[in-house]
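Of the protein chains in this complex, all but one are displayed in their positions.
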Amino acid sequence: MSESLLINISIVILFLPLLGFTTVVFFGKRIPKLYLFEVAILGIALLLSIIVAYAKLSFYNTKDIVAAFTWITMGNAPSPGAINIELGFKIDNITVLMLFVVNLISFLVHVFSIEYMRGDKLYTRYFAYLGIFTFSMLGIVLTHNLLMMYIFWELVGLSSYLLIGFWFEKKSASDAAKKAFIVNRIGDIGMFVGILILFTQYKTFTFDVIYQQIAAGNIPFGSNAWLTAAGILIFMGAVGKSAQFPLHVWLPDAMEGPTPVSALIHAATMVAAGVYLVVRIFVMLTADAMLVIAVVGAFTSLVAATIALTQNDIKKVLAYSTVSQLGYMVMALGVGAYAFAFFHLVTHAFFKACLFLGSGSVIHSMHHEQDIRNMGGLKRKMPVTYYTFLISTLAISGIPLFSGFLSKDGILAGTLAFGKLTGHWFIPFIGFTVAGLTAFYMFRLVILTFHGEPRDQHKFDHAHESPFVMAAPLVVLAALSIFIWYTPNPIGAADGWVIKNWIKTPAQVVPNETRFDFMKPSTEEAKAEIHGEVTHSVEYTETMHWAHYPAMFLSLAVAGLGILFAFMFYQWEKLNADKLAEKIKPLYNFSLNKWFLDELYDMTAIAGTLSFSSILAWFDNKVVDGIVNGSATVIRFVSRMSGWFDTFVVDGFVNFTAFFSGFVGLSFRRLQTGKVQTYIVFVIFAIIILLMFFKPF
Amino acid sequence: MNFYDIIFYIFAAITLLSALFVVTTRNIVHSAFYLLFTFFGVAGIYVLLGADFIAISQILIYVGGILILLLFGVMLTNKITNVEIRTGTVHMLPAAIATGIFMGAVVAVMVWTEWKSEPSVIPLTTTKDIGHLLLTDYVLIFELLGILLLVALIGAASIARRDEE
Partner (left out) sequence: MLHVGLTHFLIVSAILFSLGIYGIVTRKNAVMVLMGIELVLNSANINFIAFSKYGNFGLGGQVIALFVIVLAAAEAAIALAIVLNIYKTFSNVNVDEIDHLKE
């Protein structure tokens, strides 16, 4: 398979969902069952992406395939030089992996939705929205420049707005959609500014060109601080999209959307876009920027995990769990564990999508009951859902033999190494705490939902196992949560093909003095860096090896502890959760009310905005309107004067001209009698005059 | 002043006087009959100029054809209750002044111009020569006129015929 064929297939993959979207949007009403066309298109895209991924990983493993063309040429201005804006695609290992993940989950969600959304009155439009969302997400994955990235970024924002607000008759849903959109905008402003900083300096949006420039020592405005700022600002976009603290508030609300949408957008793809963006800009992050990213990620994961402990809505728990895991990935990128961060992105996408679809299955069979306090005992009624859900839960909790363990262990080892090398011990501390909390609340969720006795007998009696099209995606996703797909060694991902062969940490390009010490390659490795493979010092590699086993045992210990407590509280009821909650009431409420962050925003940002707007309104009413009205009065007076002038002088002149013309016309009209005889008389007179003039006699 | 001159003056007088009556009489039928005299006078003048064939043609065509045609026109376009078929006149005065001045000017031109005149011999009978000319030098015009007359015949019939209801 040649490179150009690879690129062409990727472009086909990109545009297939768009084709589905347009077809379904325009003909969905006339042709029934057209949604199946959209599903089929996703199936084709999935097949093609598997082919592309296989070809790329087998035959072009170390080679990036780029295809670009110049979109806009702004000429060659004297001082800024030639400005050309390129559009293009870049296919590297990460791209094809993301292509596969996005297409697979999108396809499974499509299949799942066929049953889940049946009977909805906007059924076909729902599939159209899924199509445009998939298109936007694939655009982000495939692009090779920041401009296209930004365009598709906003498209993702738009389509997620449409999907979250899909049941827009519900006020909560439309509010959630607006909230998601606006909160995302806040992050995007930062991203936009960051992009513009880079563009101002390099006159291009293309990643590779920018990185080459930075590697050559050309940094924005000649200052490392600007480079740090650009990295952090672009990271702000990821903060918005990937729901990092403090912009994470939109994601739990976004659960108002249909559950398959939550699985697609809020587990696997859209929120992963932020992480993907950071992965893309990883090589231009300075030590300061990385520290900021690590702290934001760590804090996010902690906040979300503590909130998830007390939530009672099945989807809310999963939402906060997602936020927490995204915080993990961001933190991993911040501490330099690039490969494990991306690895976790992939594994998390599978098991979290499985969890969301499983919850969708539960909600579907319980007739849209989402409160776990009304569930229980569903294990008997829904065995397939239960076992797939359990596998995913084990994966997210970090139990060996499952995919989550591999990636999470890598991340924790990375933080441990980071703590040892830099002295920032609080980051691994948070990491392990969150691992324990995750295990606890996930098992709380499983136990309350599936184990024990049914707490709402009526709904329980109506519950039933989901049909095949809903169960099949669960099975596929649960299967992908097993270690064997990623590595032959169930306790160490480093030997697996994913880490060893597929995901290569790219070489940092920022100046040496701005890097962490462990990111500076030792002398003999510096030569290898030219090939863009080695970015760490020998010391880092050794520390990672050292950290591997401590991290593994520690994470197993905290996960086991979390699971133990979960069973103690909810399965065996040795401990009473309600009593404990009563005892630590303030803390419990703090967590239940999501750290009061929404209230805080209401009081500060929103109230501030509102009062500022009312001040502006007052200013508008009194000052601006006063000026406007005053000038209006003056202008009215002047207009009246000029109107008078118009009426009497200008119109007078015009009317006089018209009157004069009319008068002359009327006078001459007499001559035009319409009678031939009169004309003959005139002719005779004319001949007489001519005769007198020429005097022939 | 010989006999030729006297006859010329008589014919000129007949022509001009009857023409004057043609354009001044109010009764249309009278006008038509005065026109008959005018044509006769003009025919006489033709004879004086040695154009005997033209003079005969004048009488045949004008008197026998056109005048009758005009009379039919009068009859068909007036409700015939009596012979007093009158016509109104318009702007007599300006027309009289204009044509008067015009006539004076043209007559002055005719009188004051130095005509290059060259006496020529006109044969006693011109019919044979005219016939010869018509079929030699003027044959094209002759043919065209034949077509024209045909067209006029058809056209007149077509224009004047009654619309089929």
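Going in written order, the chains are labelled A and B, and every chain counts its residues from 1.
By our rule, contacts are C-beta pairs under 8 Å (C-beta built on N, C-alpha and C of every residue); 3 or more make two chains touch, one makes a residue touch a chain.
Keep in mind that this is a model prediction, so the values were computed, not measured.
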Partners of the unshown chain among those that are drawn: A, B
Considering the whole complex, not just the chains shown, which residues of chain B touch the missing one? 1, 4-5, 8-9, 12, 15-16, 19-20, 22-23, 28, 31-32, 35, 38-39, 42, 45-46, 49-51, 53-54, 57-58, 61-62, 65-66, 69-70, 72-74, 76-77, 87-92, 95-96, 98-100, 102-103, 106-107, 110-111, 115-120, 122, 126, 129-130, 133-134, 137-138, 141, 145, 148-149, 152-153, 155-157, 159-160
Those residues of chain A which, in the complete complex, touch the missing chain: 672-677, 680-681, 684
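Convention: only the chains that are shown with their structure count from here on.
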Distance-wise, how many Å sit between the C-alpha centres of chain A and chain B, to the nearest whole number? 106
The chain A residues in contact with chain B across the complex are 675, 677-678, 681, 684-685, 687-688, 691-692, 696-697
Contacts from chain B onto chain A in the complex sit at residues 90-91, 94-95, 98-99, 101-102, 105, 108-109, 111-113
